[in-house]
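First up is the structure itself, then whatever we jot down about it.
Apart from one protein chain that is not included, each protein chain of the complex appears where it belongs.
The block that comes next holds subunit A.
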Amino acid sequence: MTALAGRLLRHRWGTAVATLVALAAGVAILTGMGTLVESGLRYRAEPHRYAGADLVVARPEVSRTVKGFDGDTTTTTVRLPDGGAVPSSLADELARVPGVRRAVADVPVPLGNSDATGHGWSSADFAGDRLVAGAAPTTDDQVVVGRGAGTPGSTVDLVVGGVPRRFTVSGVVDGTTAVYFTDARAAALSPTPGRVPAIALRADPSAVATVTRLADASGAHVFAGDAKGRAEPSPELDARDLLIQLCGAFGGYVVLLVGFVVAGTVGLSVRHRRRDLALLRAIAATPGQVRRLLLVEAVLLSGVGAALGVPLGVLATRWVHGQLVGHRFVPDSFPLVPGALAAPAAVLLTTLVAVLATLAASRRVTAIRPTEALGEAAVETGRGSRARLVSGLVTLAGAATLSTTTLGTGGLVAVATATGMLYLFVIAIGLLAPWINRFAARVLDPVLRVVWGSSGYLAAANLRANARGAATVLTALVLAVGLGGSVWFLQDDLERTTVDQRHDGTLAQHALVSGAGLPAAALADVRAVPGVTAATPVRTTTVVVPAFDGIEPAGAQAVDPATLTRTVDLDVTEGSLAHLGEHTVAVSTLRAASSNWTIGDEAGITLADGTPVTLEVVAIYRRGLGFGDVTMATATVAGHTATGLDDQILVRSDPGTDLAAVAARHPGSRVVGRDDLTAGLADDLAISAWANKLLIGVLVGYAALAAANTMVVAALARRRELAVLRLVGLTARQVKRMVHAEQVGLLGTALVIGGVVAAWTLASVVRALTGSPVPYVPPLGIAAVVGGATLLALATTVLPVGRLLRTPPVEHIGIKE
């Protein structure tokens, strides 16, 4: 049976190649995606700073457990943006536990002019840093540095707390990026006095129980062995979260798309060979044998597809990894696993889809009697099963219901339901495609007739007759336009809205910005400059807020409430920023809707270091995308951010005011104008949109490939039909016009439906995120969609048909089918 399947496949290599392309590309995409997820899921942070500790007490994550409607509890865990903190006094308590030999509160001191972070000397041996020259620091102005950064006796300049200070090197350790102060000096310089990210312990196993009890009492966890890596701040862990998040958002689309395309192509390849199969039935193959033959064929093709797709997927993953590193989404040190699980899973999934699709398609072929089969073979009939129609209509009803829900809710719930709605719409259209095609053919009939005359009449008839065969084309194109249109243009929309909001909302003419952070002295300096009428320090941070079913991080800014309204216009819709203070908060419309807050509510917020605060909501504003979803007073976050410094100072001043002198006094800072401030923002956003666009580009490309595939096969299979038309008297020109009319009908239908789905989804999401009811779509985007579809039609049908038309029709008439 295998040999026979192979022979039949080789004879029909055109169809086989089409199926193979769909399978191989599907396997490649799934392998790539799966490898990224697997790399994320299997990543275990290795301990560096606390490698030498027996136990580490820290609180790097915060979680919230919510009881759902069904009584189940769901727990959401979020890594704290600044790594979390525990009280440093806990170190003294832990040191007294029997079995604990040493307990060191690790005090990090962020440095403005170095990649290294300063620490207290007592933590050095936990990181494995040993002196190779000189001695430990003993006075406030002494430091130990890494190899190459100085020699004992030399001096180093370090920017600590935004202020440059000079230190004398007392010793050198073997690490490369290390700066150690005396413990006392580190504690004094710490931006979070009394709170440290972790306490490292040397302890006997007997002490674990007591240590755990004490840690629990202050909300911290105990980490040992490899788990200690989780207690350290790590760009790799952020990369892990990013990969899981990104693939989580797109995984569904990918599986859906690959499923539809593989199923459609395989189904089509079976239907294209009805005649062969009917013949086999007539010659004496039992229905079971024909089914087995097709299954063997599907498995064979899946096997070859896997053999091509997996290496392709591995190469693609490597390329994407390089790009992710290049765009700084992922650090170079983040390891990519070989995809030992992802590749087999991808192969298994595509094979399964291929086999199921074959079974479904073969049911039609094998259920009929041989004579019917022989008679029916040439024409494609049947509308698809009743089950398909019913499930399609049910899905469509579900999508319609969700779309009303989307309109009724706001915030991130609306975004989530809009995404679900998009999925359901696409599935419904995939299921209903044969009926949609038939309906479209009927509706378009008069139009095609008017525009293309008798060619249009034939085109409409062909569209109607081939409604089922063209289902894959419709589905793939609707998927491409619907998904691509909504997700791609959403990125453009968000970028544009963010920049617009920031631009419109910034009243200050200048800003003093610094990557190293600005100390309080800088603010005083700015305010002392003659002509400055208002100066607002802005500290960008992240907080963790409740969302509808758990918690999530939200972008936040901490500002000076007194001057805020003179430098920034947040577009407050409810309440007033006049009440913003240490115990109050202002939130964006989106945040208020997502966390279910209104004016006067007590909002439970977790600050970047894990400190929970309860703040009264006093204002709700519209420009959340531009300025962050949460606005607090600097006093609220003081001592709870990693550096304790401001990121920028917004300045409103009289014309001619010169801030250059202030910038010169604070190393790393510079003065930027209002327009430059938003320009930089646009660049950052474009980079973060890049990942989304890359993924959506792959998806759209795959969908277009699938559509192209199907159309080429269909076009080449029409040899005989076109020859007959020419023999009965159609000129080559009329045949061409007929094909053009068909393409316009088919692709036009797909574009309109895909466009409506995309516009509806986009409008729902944009309305929820920005409040604007009309999404912005760049004109170039529309041109790209229409141009792409035209190109597709040209390349896949018009050109192959043109080639067929160049040979005399009699040469084709002898070829069966």
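Observations on the structure shown:
Criterion: a contact is a pair of C-beta atoms (placed from the backbone, for glycine too) under 8 Å apart; a residue touches a chain by one contact, two chains touch by 3 or more; residues count from 1.
The rule is short, and it goes like this: contacts and distances are computed from a predicted model.
Between the names "ABC transporter ATP-binding protein", "Tetratricopeptide repeat protein", "Histidine kinase" or "SDR family NAD(P)-dependent oxidoreductase", the one given in UniProt for the chain missing from this structure view is "ABC transporter ATP-binding protein". Among the residues A:Pro98, A:Gly225 or A:Gly288, only A:Gly288 touches the chain that is left out of the figure.
When the full complex is taken into account, the listed residue touching the unshown chain is A:Leu279, out of A:Val17, A:Leu279, A:Ala465 or A:Val672.
Where subunit A meets the missing chain, the touching residues are 4, 7-8, 10-12, 276, 279-289, 369-372, 374, 816.
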